[in-house]
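One protein chain is absent from this view; the other protein chains keep their places.
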Amino acid sequence: MTSVVATNQTILVVGGGISGMTAALEAAETGKQVVLVEKNPYLGGRTVQLYRYFPKMCHPTCGLEINLRRLKANPRIQVLTLAEVTGITGTKGAYSVSVKLKPRYVNSNCTACGECGKAVSTEIDDEFNYNLGKIKAAYLPSNMAYPQRYVIDPSIIGTPDADKAKAACKYDAVNLDDQEETINLSAGAIVWATGWKPYDAEKIVYYGYDRFPNVITNVEFERLADPHGPTGGKILRPSDGKEAKNIAFIQCAGSRDENHLRHCSRFCCMGSLKQTHYVQEKYGDEGKSTIYFIDIRAIDRFEDFYQKVKANPNVTFVKSKVARITEDKAGNPVCNGVNTEGYIRYANAHDLVVLALGMEPAVKGVNIPAEVMSDSSGFLMADPANAGIFGAGCATNALDVNRAVQSATAAALRAIQVVNKVARAEA
Amino acid sequence: MSDLNQEMADRYKNNFLKEIEEQAEMGEWVKMCMQCGLCSGSCPTNFHSGWDHPPQEIFMLIRAGKREEVLNSQGMYMCTSCYNCYVRCPRKVPVTHVMHGIAEYAYRIGRAPKAQPTMHLSKTFWTNATKTGRVNEVQLTQSLYFKEGIGAGIKKAMEMQSEALGLVKAGRLNPMEALGMGHKCKDIKGIHAMLAKAEELEARNKAAKGKE
Partner (left out) sequence: MAETKTAAYICKGCEIGTRLDTAALVKTATKSGKMNLVREHDFLCSADGVAMIQNDIDNEGVTHAALCACSRRAKTEAFNFPTIAMSRGNLREGVIWIRPDTEEARETTQEMAEDYVRMACAEVKAMTVPPGNQKTGSVKTLLVVGGGMSGMTSALEASKAGYKVVLVEKTGALGGWAGKLYRRVPTREPFKAPEDNGVADMVARIEADSNIKVYLNATVAKTDGAPGRFKVEIAVESGNVAQEDIGAIIQATGFSLYDANKLPEFGYGKTPNVVDQAGLEALAKAAAAEGKPICRPSDGQPVKSVVFVQCAGQRDASGTHLQYCSGFCCNTSIKQAMYFKDSNPDIDTAVLFTDLRTPGNGEDFYRAAQNKGVIFSKGVVSQVLPNGNGCTVKFKDLILNEDTQAEVDLVVLATGVVPNSGVNIDAAAAPAAAEAPAEGEAPKEVVASVPVESILNLTYRQGPDMPQFKHGFNDSHFICFPYETRRTGIYAAGPVRRPMDILQAQEDATGAAMKAIQAMENAGLGRAAHPRAGDLSFPTVRLEGCTQCKRCTVECPFGAIDEDEKRFPLFNESRCRRCGTCMGACPVRVISFENYSVNTVGSQIKAVDVPDEFSEKPRILILACENDAYPALDMAGMNRNEYDPFVRVIPVRCLGSVNTIWITDALNGGYDGVMLMGCKHGDEYQCHFVKGSELGRYRLSKVGDTLKGMNLETERVHDVEVAITDIATLPQKINDYAALIKSFPPSPFKGF
């Protein structure tokens, strides 16, 4: 049985992405007890699946390293991975929370030596790489995975492969009898930081994401560009492995659309502008990017970034929402539409089309196991009715990393206000 | 130019958007367009040279008060009601309906071109279908084929011969329709009464709009 020490002065943070980690660390570094619950077997969330951040073009793992070091140095945070909150009862200052823990089949003895991975032969979809590749069924999710501990996929439990993994481990770290369990813990306040997910591209039927292999999503493109991704950082198109040098980016794929996402997802313009840098980085002047857009939303000093990309002769901007994608005989996706600046019809073939998918909440308001207010997109709203539950990061709005961190820092204070009140009452 | 055209122009002066909003069916949606161009790009007929202005551009012209340019445009008559634009429009603008609304308004104030082919089709279809409550496909085809004269009609008919035979064989076309036979609505009188009522209502609506 997993044991967690928690009281009504504990802050529960749900979600271990950059928002959740930030909220947990800010609270813990102010002296509060924190329990951090993460669904994945590792912390970091979607940021660690990005190759670079805009506008600095720096690497998300750089900030993650700092955050992990803060975490390792801080005894006041207890981390639960493979964990999901299934129920919240009670009131502000006195919540009771049930948390379902999935088995990892690997205990804290693990040294990440990698022997179990070598022993296992079954391969599974690599979720970290948006299933663009395969990994062994005993795996370390990424180089920066924390806890730095292997995971055995449940699909091989009960097969000889699992036994091989166990036999390969010299440290008695593999526990094939690991069972799912549900634990209950107390919390005075809850920070809900379950983040976002990309809009389901298949729902935008006219872009043919499910029909054309060379139509991919912005999050997948991040993995293709990453040297530690499934292609070793080469931008290869899925259909034939050809180098994709002429790439289209379609903005508002799902966003600003009453048939899909009502809101503007805010980050996707900058995301695509950033991704044109990847094309330039890999192919120099041979790499061509075309951005199809309605409005380029490069707010505040991001405008500088936009102006720089605009000045790049290898990047073309077309003011148009692409009407549909077809495929030519060579397997090239063809963007069809009308440039609305002067009404110019086009049918442009590209090597690869990247859909700048919008953001929706990973857990919509109605699915949060507590009485909370959410907006029409399912984002958690700030509302007194939410009592001691505070949204943070992309669970509250479509935000970029910087704003998500800002939001999480604010949420940490709101949670501290509650537990400080509890502390004063108990003192 | 008809009097009605001048009357409307005078009444709305420089506010063509208001004119469309009040007079054209679904005209109130014009203001909701955000100029993304999805409708224009989605239109299956947008390759056609008759498309001088696609929907999104017509909307912009209306908002810019370009009355003559819009009313002289062929754009709104080109719509085939495929509804691609409507289902895709991120603003849920019923583009198809708006285009028809504008076309109908232009016709009503006498601004529709005389030999506009899609308008001819619409009128022919209406006359044909309202006669019996069911479309007489053979007669409809005939009246369209022979619009340009007997020679052109025969030529066109010969071209389409094999398709026609195929339809007949498949039971999709009844040659007897040429003689006015074939399927009809059961209660023709009822249909006609319904249509008459609808016309009366519409006339009343439009009269009211004209007076506003």
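To keep things simple, chains are lettered A and B as they appear, and every chain counts its residues starting from 1.
We adopt the following convention: contacts are C-beta pairs under 8 Å (C-beta built on N, C-alpha and C of every residue); 3 or more make two chains touch, one makes a residue touch a chain.
The structure displayed is predicted, hence computed values, not measured ones.
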item	value
Chain not shown: contacting residue from A:219, A:264 or A:395	A:264
Residue among A:30, A:175, A:259 or A:312 that touches the chain left out of view	A:30
Chain A residues that touch the omitted chain in the full complex	18, 25-26, 29-31, 53, 56-67, 69-70, 72-75, 108-109, 111-113, 140, 143-144, 148, 170-171, 226-228, 256, 262-264, 266, 295-304, 307, 319, 340-343, 375-377, 381, 397-398, 401-403, 405-410, 412-414, 416-417, 420-421, 424
Sites on chain B contacted by the missing partner chain, in the whole complex	15, 17, 31-32, 34-35, 56-57, 60-61, 63-64, 66, 91
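In this text, only the chains that are shown with their structure count from here on.
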item	value
Chain centre separation (chain A, chain B; CA means) in Å	49
Contacting residues of chain A [partner chain B, same complex]	206, 252, 256-260, 294, 319-324, 336-340, 343, 345
Contact footprint of chain A on chain B as seen in their complex	34-42, 46-47, 53-54, 56-57, 84, 87-92
